[in-house]
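With one protein chain removed, the remaining protein chains of the complex are shown where they sit.
Here is chain A:
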């Protein structure tokens, strides 16, 4: 994570060191949850890319998972509110497109939380898959590999709809991109 620490002036109160201020700002922004997958923070997802403090202004950089992700506006607003509630007065949230988000940025902790929540986490690395290839996804409930894709598209842009033949439950799979 390329955190830029080139700030000239720490936020007030002055008893905090600048590094502390940055760490505080990062922690506050990082704790904001994805409104559509509330068990994951935007840090778990890799949506929070960077926090900068420059001249007393805190700027958080976030990146959308999908171009049309409808949660981005709410995430931006929630980050802004969280930082302001934590005492940062001059706050800006900027959305960046590059580099493009990939499930490779999802933390291992995030993947474990997803599975515990009943969503199969993205499998493996987001390499170039064959256009018409098959994939095997384990059921997040019973662990069986005897599963089938119902639809490439699920309840949100980032998920696909699968079902388990062993326990007969439907489940979401967080698509690997």
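One rule holds in what follows: contacts are C-beta pairs under 8 Å (C-beta built on N, C-alpha and C of every residue); 3 or more make two chains touch, one makes a residue touch a chain; residues count from 1.
Here is the rule we go by: contacts and distances are computed from a predicted model.
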Checklist outcome for this item: Omitted chain per UniProt, picking from "Phenylacetate-CoA oxygenase subunit PaaI", "Metal ABC transporter permease", "Cytochrome c oxidase subunit 2" or "(2Fe-2S)-binding protein", is "Phenylacetate-CoA oxygenase subunit PaaI"
Checklist outcome for this item: Of A:23, A:76, A:115 or A:150, the residue that touches the missing chain is A:150
Item to check | Among A:32, A:53 or A:69, residue touching the chain not depicted | outcome: A:69
Checklist outcome for this item: Contact residues on chain A toward the hidden chain run 64, 66-70, 96-102, 126, 129, 131-132, 150-155, 157, 161, 175, 177
